[in-house]
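Just one protein chain is left out here, and the rest sit where they should.
Chain IDs A, B and C follow the sequence of writing; residue 1 opens each chain.
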Amino acid sequence: MEIYWVLGIPLVGGVFLALWGNRRNAPEINALFSLLTLIAAAWLTARVIDYGPMLIGDGWFFIDSFNVFLVALTAFVAFTTALFSRPYMRIEKEHGRLNDKRLRLYHSSYQIFIGAMLLALTTNNMGILWVSMEAATLTTVLLVSLYRTPASLEAAWKYFILCGVGIALALFGTILLYFAAEKILGSGGTALLWTHLNGVKTQLEPTVLQLAFVFLLVGYGTKVGLAPLHSWLPDAHAEGPTPVSAVLSGLLLNVALYAVMRCKVLVDGAMGTDLAGNLMMGFGLFSVVLAAFLIKRQSDVKRMFAYSSIEHMGLITFAFGMGGAVANFAGLLHMTMHSLTKSAIFFAVGHATQSAGTQMMDGIRGLIRTNPTIGWGLMLGTIAILGVPPFGVFASEFLIITTAMHEHPWATPFLLLALGVAFASIFGKVQPMVFGETELPKLPHQPALTPVFIHLGLVLMMGLFIPPYLADWYRQAAALLGG
Amino acid sequence: MLELLPLDWAWAIVLYWLILAGTGLLMQSRPRLITGLVFPLGAVGALAISAVGLMGLIQPASHFILPIGLPDLPFHLRLDALSAFFLVLLGGAAFGVTIYAVGYLRGMERGSLALLAMWYHLFLAGMTMVLLADDAYAFMVAWEVMALSSYFLVTTDHDVPEIRRAGFLYLLIAHVGAVSLLLCFGVLQGGAVANASAYTFDYMRNAEMTPFWASAAFLLALFGFGAKAGLVPLHVWLPEAHPAAPSPVSALMSGVMLKTAIYGLLRVTFDLLNAQQGWWGTLALALGLITALYGVIFAAVQSDMKRLLAWSSIENIGIIIAGFGLALIFYADGKGALAALAMTALLYHSLNHAFFKGLLFVGTGTVLHATGARNLGRLGGLIRYLPWTAWLTLIGALSIAGLPPLNGFVSDWLLLQAFLLTPGLSQPYLNMVIPVAAATVALASALAAYVMVKFYGVIFLGQPREPGLVHARATKWPERFGMIWLASGCVLLGVFPTQVIGWISPAVLLLTGQSMVNDGNWLTLAPVDADRASYAPLVFLAVVLVVLLLTFIIVRKIYHGRVRRADPWDCGYPEQTARMQDSAEGFGQPVRQIFESFMRVERETPDPFDRKPQYRGDSRDRLWLLLYAPIARLTDWISDQAGRVQHGRIQWYLIYSFATLIFLLVFVTR
Amino acid sequence: MNAGTLLQIAQTLLAIALAPLLLGWTNQCRAWMQGRGAPPITQPYRTLRKLFHKDAVIAHTASPLFRFAPYMIFACMALAAGIVPMIANDLPFSPAADAIALVGVFALARVFQALAAMDIGTSFGSLGARREMLVSFLAEPALLMVFFTASLISQSTELPHIVETLAHKEFAIYPSLAFAAVAFWMISVAENARIPVDNPTTHLELTMIHEAMILEYSARHLALIEWAVALKLFTYSALGIALFLPWGIAPAGDYAALPLALLALFVKLAGGGAVLAFMETISAKMRLFRVPEFLGTAFLLAVLGMLIHFLLEV
Partner (left out) sequence: MSLTYHLQIVNLLAALLLLISFAMLSQRRIVGLVTLFAWQGAALATSTAIVAWSTGQHHLYYSAALTLVLKVIAMPWFFYRLIKKLDVDRDVETMINIPTTMLIGIALVIFAFNLALPISQMAGTVMRSTLGIAMATVLLAFLMMITRSKAIPQVIGFLAMENGLFFAATSATYGMPLVVEMGVALDVLVGVFVLSIFFFQIRETFDSLDLKHMEKLKER
């Protein structure tokens, strides 16, 4: 039952906000809808924790501990982002970068975007999964080009074309999947239901499945931002409004990776080899290294953190590729930590860029002097994302690296190199932004930094203490992923 | 009622420090309360922790599990003799320094004072946790908390670009080191997948390892801890970061934080890896000696007092690591007793260094406050204006120069004795070469004396080089008390070595399986065998004092004590100005001339018509150019190449996707 | 208060008393060899007496450390003299400090000397201190190597035990000690501020090392320092004797041998002084930056001695 609330609220919200237009209280309404979604998601989560995995709507929706934790995460970050975007968008409007029309577009498609992601997470039908991924892409295209600047248009165009092509390939993969499945499950609706596929995965035809996986990996991988399919990501993150960047790298990437993982489970079952795992490890490693070296040469702060998202997605993909209880656990943990931390960072960065009036890092100096909260938020967030204890990101990196050390020692030098370079580059660029002399003005509005510190607080807590039920939840999910 | 083990006290104190950190932050509006209340309380904690350490030395190892950390891996804590010894070190030094800080930090800008209070106590807590941690995760967390808090302490006044640069360099190298430690633990934890209990040190102790992986683990550990300890060539951050921090923090970093690296090295090599192979020791010995020499040479040519002390810390770390290598060689060769001797020497030296380096750093802090100058060229003659500081610092300077009967000499002496015993080794090469290596230690300590004469003489003796110095005024009582504490530590450690070694022996026993035999009685120190060598500092001191008094009395009794004051004679040169004294550069000049090959010297010679000529000779670390600059260039080059990938043209991006797709299709259907 | 302690005190006092005599003797020999009229052998005593009687003149800028230093230096030297076996071999005090500690004592005295020199803040004071420390940090490792060679033979760093082994065990020829001896000679020349490293009688600004440090001292302070210098020379000579020609030093508890030992000591010292004077006459003072080479050679010889010990005598 809750599931319909979870999916319904955002869609209703989207439509409502589209009609309501940008009255004074539109941002609050947006936040309200997100809150409701969060409540519904919490409710759903509670149900799943109590009763375990469940099929809803005669098999159209399937909730297990793997996707329910992503649902919860998505709803939560969506809510905090809505909170953050409230003053942020106000300030943007005062700066004259946005008008009512665009804000209306922003609010409604924000809700629809969230809805689409939730649908992608909860559906049991690989086809619907694809459809909702595509829907998410389309809505975000509008969000990315919100400013209508040449740069933002270009970014959106690249985003659209590349992800469109990717997603089309994913569709081909899905078709191949169906092609393999219908011989066993017979044609008709059931042949694309993940639960059914999962039941018969050992009988599926390996040769078809491996082709299917290639298409699915390339397809959804484009949205995950795995190198060398990542080219759209930095542009889209850098040119879109900051709340959008936050949800893009905080949520959308996760959802895409979720899709990949669902497919991987099937393929592993069908082939019995760890081909899928190896492919993912390769992609992951390459992304981590390439991203690290690209970070080094960034001058635009949002672009830099976009690359860092690529790096972390690569790390997660690598972890999932290794498979095994510990690695999967670490991967899931890292997913959570990354989306919390990265969105927090984007919040802080957003206000920083507003107060400086530029995204160029040379223009942002000595935040601690003028806006201490922003400064500390950015500093702590950066430290957290760089994997420095006691923040949670370190916990997952700890597990990933130590596991890699005895599973695949050959990979560790690359990981080290990448982590080192990334640390040097990011920290070396952030430190002068936060510390030192400055002539930046203070922000006109009180910045909305509660989300930042809520996120960082959670991340810190997870680094020192992971609540038992949360841990069990991760363990179950990790077990589902197998590998 | 339950009786509390030392361990319970220990982590209770950690908690207490965390709370203090919180209060420090909250008291932003009341700076007087921070200096008047928070820091004294912190000092009490330090005293308590050293008491806990003393208890822990005599009691058997105790375990405790904190219910935080990773789900399957809560924080395992353990207090054994080794941790206890380093707790004593930490507490002892930190107490003096913190008391000192009470006076030092008065009148600091309130916002940064609150932050400082927070990070300071976090720093103390982090170091303590490092010593208590008994599993890889807890250790890493504590380790990085320590690094992070010290980073924020270093960048306290971050308006200065050099300080920002120093902080960045520090944190970067610390992080790289930490990652290699992470790998080290990954290796140690061996093949055990999927059960987090494999991350506990208990598991690692009993893990079976092939020599190859054991060596890998050792090298990783040496790299990681070496990066923290400032082992050449990973030392570059140290001379930048330690001077940058406020003096009490510099004192803690040099005196205590570096020792946590030594602790980790001992823990991993002796406790977890059980010191299997001799060549590890040889490597460590060589690196240690190089570090010692390198450090002291650069200390001799510095002209910034805190930077000079930082370099001298590198030297001392080098000596300690050399002792570590020696102990390792002996141990791997099955010479337990000798290993115990070397181990005692290195632990003793760590303890000593904590005290005298702390003392010297706080001394410079006072000078800095009184004069506002860090450059030796602007100081001089302060013994007249800051008598307390001057005399107390003199004790520190003499001890670090390794002069009897103070503490620096004891550890040097023990170390040299250990070197002398190497002919007992089975490898012919080692027992020929190592006594020669001892000469390096001797050279290093002799140079240390040179450095200290320069340091002390230029700051406190002679005539003031700046007219303003005559207004330098005396220090506040907390500062004095802190310095007295540290100085008396130096003296006592020097005069009662047998008792101190008695305390240390449980730690030595834990590491080497034997404790150092003391063949002497309560006042003579005689390692291994009284006929070999012995040293009785107390007698020594007594005799010196007696002769001193006798001479004094006789001279005064038999002859008169008349004194006439006059201008200095100085070979009858008519006019004397302060600028005629040796500048710091001048004093370092012989060393620079002899060891010029190590450094890149940038000279500024004044032109002949300059009324107020200034000579500046700046000696730079050549390793920076040889090692770090190329790495930086390489990464830049690679990232430029990577930059070409992000071409900007959508067709290219499509081609990437296309190529990937085709490649994968070929790959899977091959 | 047993005989050993008495002997200990006696020896120390003897050293203190005789030290200026050795100095006087050396000067006399040198004067003869240079064909000058020699001062009487007791000249140093007279100088000391004269100095003690004078009023001390101290610079305005002098700090207490300046006045404290001479006593400290003198005490250190007396201590050193107490450690080294000269006539008898059982010194109850010797366990308090072995050869390495002896090096430490010399270092202590030197540091105080240098600090005191810097205290006034004259150009020459700091110049002298700098040069003194330079010489010392080069000499110390070499000296240590010499001691190592000796103690590797005798398995001990206790001077009495070394003497014991060399003099009273069955006689053996140690080629390593020959090298060590030469090294030790060079070192002690440097440490005692003699030609060719330094010239004790010059006040030529550009060359002086030790003299530059004590320029500001006068009267009793100067006297103490001069005495300490003589004592240092004496101790070094005794040290050389104990290490390289220890025969004649009375073994522990053998009081009958004492007179003979005393006689032997006189003879050896006289010889040593003469040789020192001779060397000083035939050699010229070297430039300051040749000193590292000089001491480097000393170090090399000491190390060679040790290696030879490993090759031939183990």
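As a working rule, contacts are C-beta pairs under 8 Å (C-beta built on N, C-alpha and C of every residue); 3 or more make two chains touch, one makes a residue touch a chain.
Remember, it's a predicted structure, so these values are computed and weren't measured experimentally.
Although it is left out of the displayed model, the omitted chain contacts the following shown chains in the full complex: A, B.
Within the set A:L153, A:V200, A:L416 or A:L464, the residue that contacts the chain not displayed is A:L153. Here one chain is not drawn; of A:W5, A:W20, A:F179 or A:F414, the residue touching it is A:F179.
Which of A:E2, A:E92, A:E239 or A:E397 touches the hidden chain is settled by the complete complex: it is A:E239. Per the touch definition above, the residue from A:G8, A:P53, A:G164 or A:G282 contacting the chain not shown is A:G164.
The missing chain lies against chain B, touching residues 643-651, 654-655, 658, 661-662, 665, 669. For chain A, the residues touching the chain absent from view are 125, 127-128, 130-131, 134-135, 138, 141-142, 145, 148-151, 153-158, 160-161, 164-165, 168-169, 171-172, 174-176, 178-179, 182-183, 187-189, 191-192, 205, 207-208, 211, 234-235, 238-239, 294, 297.
Convention: only the chains that are shown with their structure count from here on.
Under the stated contact rule, the graph of chain-to-chain touches is a line, running from one end chain to the other without closing. Inter-chain contacts peak for the pair B-C, counting C-beta pairs in contact. Annotation: 36 Å between the Cα-based centres of chain B and chain C. Per-chain Cα centroids separate chain A from chain C by 79 Å.
Centre to centre, using the average C-alpha position, chain A and chain B are separated by 44 Å.
Multi-chain contact residues of chain B, defined as those touching 2 or more other chains: none present.
Of all residues in chain C, those touching chain B in their complex are 52-53, 55-61, 63, 65, 71-72, 74-76, 78-79, 82, 93, 95-98, 100-101, 104-105, 107-108, 110-111, 114-115, 118-127, 129-131, 133-134, 136-138, 140-142, 144-145, 148, 151-152, 155-158, 161, 203, 205, 215-216, 220, 224, 289, 292, 299, 303, 306-307, 310, 314.
Residue ranges on chain A touching chain B, taken from their complex, read 157-158, 161-162, 165-166, 169, 207, 210-211, 213-215, 217-218, 222, 228-229, 231-232, 234, 275, 279, 290, 293-294, 296-297, 324-326, 368, 383, 386, 388-390, 394-395, 398-399, 401-407, 412, 416, 419-421, 423-424, 427-428, 431-432, 435-437, 463-466, 468, 471, 474-475. Interface of chain B with chain A (complex): residues 67-72, 136-137, 140-141, 143-145, 147-148, 155, 158-159, 161, 164, 167-168, 171-172, 175-176, 179-180, 182-183, 185-187, 189-191, 193-194, 196, 199, 635-636, 638-640, 642-643, 645-646, 650, 652-654, 656-657, 659-661, 664-665, 668-669.
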